[in-house]
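My questions all concern the structure below.
Every protein chain but one is kept in place in this view of the complex.
And now, subunit A:
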């Protein structure tokens, strides 16, 4: 009998599905399932719509066999979309009990699962529509489950990878050891990087009444060297917040796959994506972030310069010359280039790769401020905005999905103003150069500058005063 959707899993596949379901259960009660001709996606969206988890299972590598034949209705619908798909929603609780941990204890008892076959009964002439799971065990024991499902339109969170300039990648087991330190009552996780160190702070502000455990707001900070990351390209002094619960759920699952987690984000209030994949399973999590993007304290990330060559960016700068001195970019790429234009003026060599050393990165620091010696506590702020991650889309490419909000218009609101920075920077930069000759010790004390001047971290008057005393 031909089914709309059928696939088979090995015993390991069953365990992986179970792991994924456990992770999804931490996001939502329901699991949505989307089948396409080449992949199956399990996804969950939490009730406040601030976190979205999806597990994309590859047709060839994850499944023993996989077959999806769209029904007529689905094909018709597909004309409006890119490709036909079958979507439905199931209770995770029901799925979990079907795929529950079978590997460990049952193997000795002799009825371990050898193979799992799933098909969906969804024919128009069939009265009973069911999601049928058949666990075929040793000695010919067959366990069949027929689960009810709800046909729904599945929505996915979109993530704009183009604009997510901040990226890091780290072994999941490293993160796993860290999350153990996060207090059970903490809610928010703050990620902050400065001078080659990344600080993860879990904290809460809410004091839960009638609970003795949490009388006071609890805060746990863990500092990691960026060298512990496989990849680390993050704007200096960027502070971004997500929820501890989501992070823990993700790391716990990633650790089961023994793979590295990649995080991508642009700036606070815009979504962050955590992703990893192994064994034909691609796991992506899109999370709302909180925090304030402080224009005064952070200039554009140096990584912006990487995407454009010098000539290209200079061309763009000339194109935008008419818009000066206040360019209001209308699309992400033009904003990027205008950012670059600003950067170019500051630096003699624009083709240089973005600095990796923390010392070099201090280049972008706010010179008006004293550098704090220790990481400051996270800015307690910004309750989760349920609207910021998922919003109905106006223009859709191929699927019925929600897009991110266009943030370009809000640039000024965020207080991101390269102009003021540049002026103040160049002023002090010049005075710093003048100062160098008189205070060679100061120069030596500065890190190697690779053709790029590092702004002073102390007020010039202070420095001068110090040497006057000598």
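To be clear about the criterion, a contact is a pair of C-beta atoms (placed from the backbone, for glycine too) under 8 Å apart; a residue touches a chain by one contact, two chains touch by 3 or more; residues count from 1.
The rule is short, and it goes like this: contacts and distances are computed from a predicted model.
Remark: of the listed names "Chaperonin", "RNA polymerase II subunit A C-terminal domain phosphatase SSU72", "Pre-rRNA-processing protein" or "SsDNA endodeoxyribonuclease", the one matching the undisplayed chain in UniProt is "SsDNA endodeoxyribonuclease".
Only one residue from A:4, A:23, A:57 or A:98 touches the chain missing from this view: A:98. Although one chain is not drawn, its touching partners on subunit A can still be listed: residues 91, 93-94, 97-98, 100, 106, 109-111, 130-131, 139-148.
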